[in-house]
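Shown here: the complex without one of its protein chains, the others still in place.
After this line comes chain A, so read on.
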Amino acid sequence: MTTKTYEKYYVPAQSPWPIVGAIALFCIAFGAGHFVIDISKQQSGFGGYLLLAGFAILVFMLVGWFRNVIDESMSGLYSNQMDRSFRQGMSWFIVSEVMFFMAFFGALFYGRMIAMQWLGGSSNNAMTFELLWPNFEPVWPLVKTPGGIETQAMPWTGLPLINTAILVISSVTLHFAHTGLEQQKRGQLKLMLLLTLLLGATFLGLQVYEYIHAYRDLGLRLDSGFYGNTFFLLTGFHGLHVTLGAIILLFVFFRVLKGHFTPEKHFAFQAAAWYWHFVDVVWICLFVIVYIL
């Protein structure tokens, strides 16, 4: 027998959202698969429509699911233990995201430090070089592939440097938004959060501009060899993550305007902030490894 009292761990009753989410992912995956096949064969099909429908269902699901969670949270159903579950869940999700980027950074490392050198005849690959592509020069950035596709490298000065500054500043402003929340300075919270969102949007706008510049002026395309591949997939997936992070922050901003979050309990804000700092760190790695080095 014990007199210790336990905080009850809230286990929600049934929820329709998971199955809706599974249907959404089905539509997205099946639709995207067919859409890609349709594009490659230059035919029209249902793939694109199914993909869009999938995203619509996903948005519907997320809105409904988060509405439930927010309602439960606001009505005080969540214990501290629940809060820890959310925090840990978000942390490990970010770890898995790190590993996703690691796959592409790893590919870049291998392509640059190993594959390119081997194509240039290093190690015991002299004959590969002699017989296959004797004119290949193993220099990074790989502006001319062994197969002969030529392109130009993206310089790190100018736009990318400005973008780096923007994203770093946005992380700082978000941090001040957080201290504003913790010190009950709602004005500072709103202003800094808004500023973070605007900086994020500016970053994305400039990134689109950079892509146009790359395609139009530099001839740097997704299909222009290993340099273009890694450049566009790394910056592209980063851009998608910034977009997702900005959408999350936008919803957090609306919740702040509605007066949600207290200095003690603000998991959603915290998670959004963690995510934003994470994409910022990815960008810094990206800026150093993809652009400068």
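As a convention for this text, contacts are C-beta pairs under 8 Å (C-beta built on N, C-alpha and C of every residue); 3 or more make two chains touch, one makes a residue touch a chain; residues count from 1.
In this section, contacts and distances are computed from a predicted model.
Undergrad: Quick one: find the hidden chain's UniProt protein name among "STAS domain-containing protein", "ABC transporter permease", "Peptide/nickel transport system substrate-binding protein" or "Cytochrome c oxidase subunit 1".
TA: Of the names offered in "STAS domain-containing protein", "ABC transporter permease", "Peptide/nickel transport system substrate-binding protein" or "Cytochrome c oxidase subunit 1", the absent chain's UniProt record gives "Cytochrome c oxidase subunit 1".
Undergrad: For the chain not shown, which residue from A:S44, A:S123 or A:T179 touches it across the whole complex?
TA: Residue touching the chain left out of view: A:S123.
Undergrad: For the full complex, which residue in A:F30, A:F55, A:F251 or A:W274 touches the chain that was left out?
TA: Within the whole complex, the residue contacting the unshown chain is A:F30.
Undergrad: Quick one: say which of A:G106, A:G158 or A:G205 touches the chain that got left out.
TA: Final answer for the missing-chain contact: A:G106.
Undergrad: Where the complex has a chain not shown, which of A:F203, A:F226 or A:F267 is the residue touching it?
TA: For the chain that is not drawn, the touching residue is A:F226.
Undergrad: Would you write out the residues of chain A that touch the absent chain, in ascending order?
TA: Residues 1-2, 4, 6, 8-9, 11-19, 21-23, 25-26, 28-30, 32-34, 36-37, 39-41, 65, 81, 84-86, 88-89, 92-93, 95-100, 102-104, 106-107, 110-111, 114-116, 118-119, 123, 132-133, 142, 145-147, 149, 222-223, 225-229, 233 of chain A touch the chain absent from view.
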